[in-house]
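Have a look at the structure below before the remarks.
With one protein chain withheld, the remaining protein chains of the complex are depicted in position.
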């Protein structure tokens, strides 16, 4: 079972997609997810340390991701 | 020609009236108006230094009042 | 800018619409209503009485000061007089500005200044049938502040 990585707004525009599927190795972290994302075309337009959420909660770079998780890369928010 | 002295809210209640007519001497001030007011029944319930307006503008205790002026003694305001 | 004393219910939505404009992205509103308790006494209604000519002058001056202090703000204020029931609005202030900080601050400025200097007084009606003019500078009854 893989994880879904959601992309929004300018990040979705940069990578030309709003979702990426990934098979994390056991013990993989948010940092590993981001490293994999950076191999994709357009990912050079992501900032060095984007905000990330795991299962709809802000997460830290070292948090472990598990099969079935929903990881979201969060551009600077602009609500209101 | 005399001046009108307006009383409001608790001050009108204290003196049992909302208006007093007065003939100020030439050069009389707000202080003189208050001194005269204090001779009226119920005026002991006024504070020592109430706020006063002359012609609908806040006035100082030493301001001169002139025939035709409207003087108002202003209880602590409670709008809003 | 506009300020008024009114004898009818205040239409908050109309005041919001009055300050709105596509250049002003932030609008704030303050509504003051008659509360059912004051210093632990049960209130059933309220009379608002104004020294009208002076109250209108001061209200207009305050709204003008708000717009001068927060350039770009548009501010309107209506204060009601007469007898009001519980929950009815005694004052409504609407303020709009391109940005939210001055929208909030200009609205707040108006209510703070209004309470400081506009000659309006209120007389509470209590459920026991008595009435009393409110003096905000007086200490509350000792029993209500243990």
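We just call them A, B and C in the order they show up, numbering each chain from 1.
Note that a contact is a pair of C-beta atoms (placed from the backbone, for glycine too) under 8 Å apart; a residue touches a chain by one contact, two chains touch by 3 or more.
Remember, it's a predicted structure, so these values are computed and weren't measured experimentally.
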Among shown chains, those touching the left-out chain: A, C
Listed residues A:27, A:48 or A:79, member touching the removed chain: A:79
Where the unshown chain meets chain C, residue by residue: 12-13, 16, 20-37, 86-87, 98, 100, 103-104, 107-108, 111
For chain A, the residues touching the chain missing from this view: 6, 8-10, 13, 53, 56-58, 72, 74-80
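In this section, only the chains that are shown with their structure count from here on.
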Separation of mean Cα positions, chain C and chain B [Å, integer]: 26
Whole-Å gap separating chain A and chain C, where each centre is the average of the chain's CA atoms: 49
Junction residues of chain C, two or more chains touched: none
